[in-house]
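A single protein chain has been removed from this complex, and every other one stays in its place.
By letter and in written order, the chains are A, B and C; residue numbering begins at 1 in each of them.
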Amino acid sequence: MLKSLFLSIRQATVELAAPLSPEDMTVQSMPDASPTKWHLAHITWFFENFILKPHATGYEEFDSEFGFLFNSYYYSVGSMYARPRRGLVTRPSVQRVFDYRKHVDEAMVRLLEANPTSDVMFLASLGLHHEQQHQELILTDLKHLLFQNPMFPRYRQCVRSSMRESTSMNWATGKEGIHEVGFKGNGFCFDNETPRHRILLSPHAMADRLITNGEYREFIQDGGYNNSELWLSDGWAKITTEEWKKPFYWHDDLEREFTLNGLEAMDLNTPVTHLSFYEADAFARWAGCRLPTEFEWEVYTDGQTTQGNFVESNSLHPQARTSKDTQVFGDVWEWTMSAYTPYPGFQPLEGSLGEYNGKFMSSQMILRGGSCVTPQSHIRATYRNFFYPDARWQFSGLRLAKDI
Amino acid sequence: MLKSLFLSIRQATVELAAPLSPEDMTVQSMPDASPTKWHLAHITWFFENFILKPHATGYEEFDSEFGFLFNSYYYSVGSMYARPRRGLVTRPSVQRVFDYRKHVDEAMVRLLEANPTSDVMFLASLGLHHEQQHQELILTDLKHLLFQNPMFPRYRQCVRSSMRESTSMNWATGKEGIHEVGFKGNGFCFDNETPRHRILLSPHAMADRLITNGEYREFIQDGGYNNSELWLSDGWAKITTEEWKKPFYWHDDLEREFTLNGLEAMDLNTPVTHLSFYEADAFARWAGCRLPTEFEWEVYTDGQTTQGNFVESNSLHPQARTSKDTQVFGDVWEWTMSAYTPYPGFQPLEGSLGEYNGKFMSSQMILRGGSCVTPQSHIRATYRNFFYPDARWQFSGLRLAKDI
Amino acid sequence: MLKSLFLSIRQATVELAAPLSPEDMTVQSMPDASPTKWHLAHITWFFENFILKPHATGYEEFDSEFGFLFNSYYYSVGSMYARPRRGLVTRPSVQRVFDYRKHVDEAMVRLLEANPTSDVMFLASLGLHHEQQHQELILTDLKHLLFQNPMFPRYRQCVRSSMRESTSMNWATGKEGIHEVGFKGNGFCFDNETPRHRILLSPHAMADRLITNGEYREFIQDGGYNNSELWLSDGWAKITTEEWKKPFYWHDDLEREFTLNGLEAMDLNTPVTHLSFYEADAFARWAGCRLPTEFEWEVYTDGQTTQGNFVESNSLHPQARTSKDTQVFGDVWEWTMSAYTPYPGFQPLEGSLGEYNGKFMSSQMILRGGSCVTPQSHIRATYRNFFYPDARWQFSGLRLAKDI
Partner (left out) sequence: MLKSLFLSIRQATVELAAPLSPEDMTVQSMPDASPTKWHLAHITWFFENFILKPHATGYEEFDSEFGFLFNSYYYSVGSMYARPRRGLVTRPSVQRVFDYRKHVDEAMVRLLEANPTSDVMFLASLGLHHEQQHQELILTDLKHLLFQNPMFPRYRQCVRSSMRESTSMNWATGKEGIHEVGFKGNGFCFDNETPRHRILLSPHAMADRLITNGEYREFIQDGGYNNSELWLSDGWAKITTEEWKKPFYWHDDLEREFTLNGLEAMDLNTPVTHLSFYEADAFARWAGCRLPTEFEWEVYTDGQTTQGNFVESNSLHPQARTSKDTQVFGDVWEWTMSAYTPYPGFQPLEGSLGEYNGKFMSSQMILRGGSCVTPQSHIRATYRNFFYPDARWQFSGLRLAKDI
């Protein structure tokens, strides 16, 4: 069963690349983004380096140069090609990277068929969740790249539902007192979701849906980007220096936005996305509210299933909600007011894989819930995503909270 | 009594400037630091703008240009001269700034003598705590300036005690369960210390003293700055890019450090200082420990008095501890692992003064306890200082903590 | 005959692209360089914009977006996509750019077959010389790109002659007195080579060959890069800031250099190349000589034919000279000590094409003679090439001169 999961997740990546030319897969549009080709090779290298080389007897490395080229940030594994230069490596070709994937996949299948140890099974699970993270990044990085093109090209034909009517926002009273947060159970989780521990919540309320394009446009039209009182100091410096006046992919006319389907008329009832933390925070202040903490969010999800608008729906864009949908999963990652710090008693994984999560625990903010480009099976209520507060190229939006 | 406090705190600032030439007081050595002259004027402008102009009948503004020149970051008060350019304003002269202080002091004294309202009394208290913060900054900014001079000049003759012997580090078990944190009582506090609220601590232990120069030098000599495993990713990027190999004011020989008394032989038993958060965090990891949270720190101080090595001792440098001293107050600000975020239910002050603290609540880390250049009457157990994780020009050091 | 010239020069460009993948043709490795795909499209746009659209009745523009994407710097034609971002445009694909070329070529052939006006014939000639310039840039920009790849890939198999023995350098006495310089005759020239005019040369001598790798390595080994006395102030600042210690494509071991044939053992008798003006100037000073002026160089070529090692030889690298070869044409562009300024009475071409040369007449230095990647039919004794003094990615070297 792990083998079939392996094959299906690996295949999903290939399908993401299918609409792309070698040109599309090679270019890097900013230091934070990577070329599709690099993603394709890196997630393969992850299996080769952490599973096949240590655990598959007789495995032959595909190409000894690839470790240097496709390691991301595992310093303890060895040196690596500088991240902002990933787009300069035109060789190996895209075709050779696919050959690399084939080589590794065959070896992985042999290993998974041969009564793998629990170590190997854990590492394979980790590799697949890692691959799913990069599936999301392939799409967000590609969106950034296509946006550089003045012709605003489409990635592929996406599913679009007819526009829906707006729905009122209701408030759910947050549970008071002590709660448990963090991962519980037998399935997979990342180290940063552990250990499960008790926290104390103050009384608060949570909005039952996401903020929409229409609401965010009101904020803009009310002068939100010109009123320093609404902004954190760093945020004000950022929007002033960068001359930000709107979400990242909105057109100047505030009537259209760039999507993976090309430039489209904006649906005012669709959740607003591609906001920085600063913008989400400023909007919340303008609305007389605040962002939720990550624990308020996690407690709020209690009992909700991970249904929503994920990558599988091929919308590749958030959708206006239907009447009762709380939108906690899918659509957009929700900025919280919680900084990314370790849980009490946190222990990173041993060895190089300990570099996966723990070392990023400074200056980043927690986002929760997954997005329209997240694979559905990748998300959990306890899942902690994290980005710098000025990051906007992810599908990031917001839900309001308030003290009561 | 507020009047005499006013006069003594204002006088203390003047005494800090006494050893300085007009040249020393005018220059700005980096964007984050300000010239002494600017500090002298800004803290005076604070009284003029927030107290005298709104509350002192018939008050005549000293110079209408000063609002623009000496506002720091109160956007709601009006525009301001750009921070990195504060050192370019050679006029008004230092002498004129002292005239400005005299003009404002006289008006303030008249106001305080005339049965001031509680509003005025609160604002005057706030202004004095504000001035004390700038007293500390005058010294840290000046230290940075003098360090640019290849002759390493002395600020003034400081008190130096004879070197003390090293003392062992003991661990205090942290109290488990629910505690109250945040300001309580009738005295002054900043808005960011409120509201007092309950938090849940996990079991932990706190070191009973600060980390010393000698211990930090061991970390260096053990290759601490060359081992990426010890560092947060941002920290590793910082030390690599900036080629940091030691605390900010240490000499290359690891035997001397620059102090406000000039370049001096390093006392290995003195608390290490001028560390970034990244360095404090890496040291703690190397030591198999972690930094405390701000609440672990606050609970740890319970019942301790605010005794210690403050600016009044004229050491202007941390001191080796005597046997039983916990060093929680004075000597060095202690980095915590807590990001600077609002307390549940936090409300900033109304109006422009709401810009004092709240808008800096992103990407900064909490430090606690005050330093050797903090005025003693300025510090409290609930006091929350905050700086970016790469800041090193403050007197910042560390105390270890660990999970148990 | 212009038609057959057109077809053969257009075909030569296609052959340069033949060894390249779509990945290779899409990426931009620095702001000064452009992707092959961009070159392929830009030189086609030149014909479309300056010839077909104004002069070919009924011509249908291939794609109205291409003007914006592939204009280089003709402001009077319209706005253009920013140069440093040329590598971000993954669409149109390479294949579509070849379709564009075909569309334009067919229209050009029709026009050239139909008794073209002298205007059209001049513009077609200009377009072909323009294309030849970009043929050279395709190779130099590509060399820069491939060098970013840690595996140092080869562009294509190049011709390599067996190593030759070193030859002594002899001096030719420069002609004294008044000479005429600038273009004369009926063939094609650029506007910056005109008007032909009289200049006064002082007595001087010219070396009869180029400086070799071996001689330049002696300069390095003699501490040339560490001796500020040898350098112009700007040059010293450049090599200090950038930590230049050798020619651009030399390996750290000073034994190998990167070529379009891959990383190769260095032939000490081969002309040194990929020098900045600063390095050429410093070498000359070290040798007790100076660089020639552009007029000394031009007068020196008198009567010599444009024979040499050009792109047609498929060496794509300078070659060691045979005994009597003066190496004035081909191999490497020779830095002169002449700044790029207009000739007395210079008039740029009318209209947009006046932007071709004249507007670059500041802060650049003249190079003469063509290189191993220049098409032979492109070069003339009066040809003035120009680059900023810190440019190193062209095949640039030097010949010594001295006052006598």
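The rule is short, and it goes like this: a residue touches a chain if its C-beta (ideal position, glycine included) is under 8 Å from a C-beta of that chain, and two chains touch if they have at least 3 such contacts.
Everything quoted here is computed from the prediction, not taken from an experiment.
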Visible contact partners (per top-of-document touch definition) of the missing chain: B, C
Omitted-chain contact residue, chosen from C:232, C:254 or C:268: C:232
Residue of B:31, B:153, B:223 or B:351 touching the missing chain in the full complex: B:153
Which of C:8, C:95, C:157 or C:202 contacts the chain that the document leaves out: C:202
On chain B, residues whose C-beta touches the chain left out of the figure: 21-27, 29, 37, 65, 68-69, 81, 85, 87-91, 93-94, 145-146, 148-151, 153
Touch residues of chain C, complete complex, unshown partner: 73, 75-76, 178, 197-200, 202, 204, 228-229, 231-236, 277-278, 281, 337-339, 341-342, 344-345, 354-355, 359-363, 365, 389, 403
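The rule is short, and it goes like this: only the chains that are shown with their structure count from here on.
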Identity of the chain that, by mean CA position, is farthest from chain B: C
Approximate Å spacing (C-alpha centroids) for the pair chain A, chain B: 37
Rounded Å distance between chain A and chain C, as computed from the means of their C-alpha atoms: 46
Residues within chain A bordering two or more other chains: none
